[in-house]
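The complex appears here minus one protein chain, its other protein chains still in place.
Coming up: chain A.
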């Protein structure tokens, strides 16, 4: 078969629906990656316009441009949009677009989940935009400290937009993170062992794992605060046994890792682009991977440095101060490895390299001022002044925006298949770089003179007028530069010359294909033996197009393969689902759930929940088959079993990482309970929970029964006996857990009057929800067995339900013990 013929037949199988309607049904990572990036860039512009409004307001003293009411919305939304709707989705978009191409495969692990996450992001982001257009945007700062954001001091709907909208958007982050993790671990080209992965994949893996463990505390905080606002359960009210400090802990448990969640992907871009710009390979690959992992661990140990002024004991401060300064070490390792790479090669001042230099200068200054604010006495003065605002912009703009711009210009030929023609980018770089430093150097200075953050105006006597004016002018110069970038990208897409393959002479696999990328990525999958496969074999692209790799035969299914995690040896054959509108419909119904909560239209909430459950049922039902698929040949004399016929299918891996995030959520809830108990004023509660040995036994035993019965069902299926009786027993077990948790919720003493009862109610609700979820899974499995979707060979769905049942038994037992034991102790 000729390469062109193969291209046509593969495209037929893989192409999205034509026209703009195809956007709503596409599950292709190439399409969705582009959509993510364009949407994120749109939000970057919105956030940038807000920044300009802020600078316009602060340019002169006594400014009448915006009163505090509007100004508070401006800075709250600027921070919120840049963090949640620009930075994180940009990482997701970049990873979604690039990873399968870099890893030498055809799509991500769960194509429909990519689409679902994208639409959740769009709908959640739209809710926030809507609130802004109508002047009812959140106004409590992007950190949303209660009690200011509580029901008493922010009675309006503004705060609810934040809590509900952002939680909705977080779904996309969690979905993308689980998907990226599984994709990197399992979906790679044959032969690509972990140590041969492109460095960007390592960074993306670390970032995704951080999202899975960093975001749940914030989601929990948002849920608790929204429950307090909507139903009056006092988690953050000191007079009722709550504590506003709990929010600060949960928020910064998320908030500090967030900084590294933003920085690490950008560092991945630098580690990828910089060696190509220097015509060499990366110095110290292993060290850099170790540094990224070290950063991830350290970043979870230093959230308290955002709370140095909250009256934490000095020894505690010493510990967190040490951890905060320590984090500069792995950052230093990366910086010097990059400079060493430049010494090793011959750097060329092409446009991506300019932005990387911009990164170096800006980020190093940001890092040094960061070390300053990690010193406790200095922070006591600088905290909450413009100095900190300036510092964080050096870190985030230097550490994220410059690398992303470098990446944009580097991969632009890949997106469009064209080369830059108009040389506007250099001018844009100069404007952005100079404008940025003028703006924020001035802001450091005015901060040291005592200007606080978040004030809407100041007096001429303060003596800050000239500096603020300079800072504002710098800000508008940056905006001009960004405007030129947009113009150049548009011109590029419509009017530039065609590019040859691999215009930069890169060594990674994403350049071993046609540009713009075909829907199927690689006509056949490469066998990887080094970190720079394309550098070793410049003809690789042509050979793959000719079908010399794996899975070269076009088929009516979208096929790929997975590999063993560490060694990269091929293990399973995968068939992807095709184009479908299910993701967008399901995220719309999810949106109805959140919207109902927002406008307090509670009767539609159960309707939406049932809707999501029905759609999720259909989602999983569509996969699978009624006949045993024989082992599939992938070429080169290798045969692999299909994923329906294995113990650890992609769905099992996805569940594992979803449960990791879930367990972090539950752990944060337990932490909150313990924190309130030991630190909050107003304890012990007036009434304790009435313990009951029967309920406690029922719940724990029910969980155990379900765990054992699921295993027996799995074994029965393996031995070609009917698993139905044991599935029935497992179902009864989950119902027992549900009953025990339900009774706990019913009998919780006065949840609206003390944080103790309120926390028990939420824990009971968490247990009940999971019991309902797992019983639904068991029913699903019963339906699958009855309809002939399982066999001793087609067994992949059993281990997934086993995993969830184990989790249920565990959190059910924890929840019930926490409630009943505290009752006994009192």
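Definition applied: a contact is a pair of C-beta atoms (placed from the backbone, for glycine too) under 8 Å apart; a residue touches a chain by one contact, two chains touch by 3 or more; residues count from 1.
Methods note: contacts and distances are computed from a predicted model.
UniProt records the chain missing from this view under the protein name "Cytochrome c oxidase subunit 2", selected from "ATP synthase subunit a", "succinate dehydrogenase", "Energy-coupling factor transporter transmembrane protein EcfT" or "Cytochrome c oxidase subunit 2". Interface note for the absent chain: among A:38, A:322, A:599 or A:817, the touching residue is A:322. Of the candidate positions A:65, A:300, A:378 or A:780, contact with the unshown chain belongs to A:378.
Of the options A:108, A:365 or A:485, the residue whose C-beta touches the omitted chain is A:365.
Interface note for the absent chain: among A:38, A:455 or A:752, the touching residue is A:455. In the full complex, chain A touches the omitted chain through residues 68-69, 72, 139-141, 145-148, 152-154, 237-239, 243-245, 283-284, 287, 291, 309-311, 314, 317-318, 321-322, 325-326, 328-329, 332-337, 339-340, 342-344, 347, 349, 357, 360-361, 364-365, 368-369, 371-372, 374-381, 383-385, 450, 452-458, 680-682.
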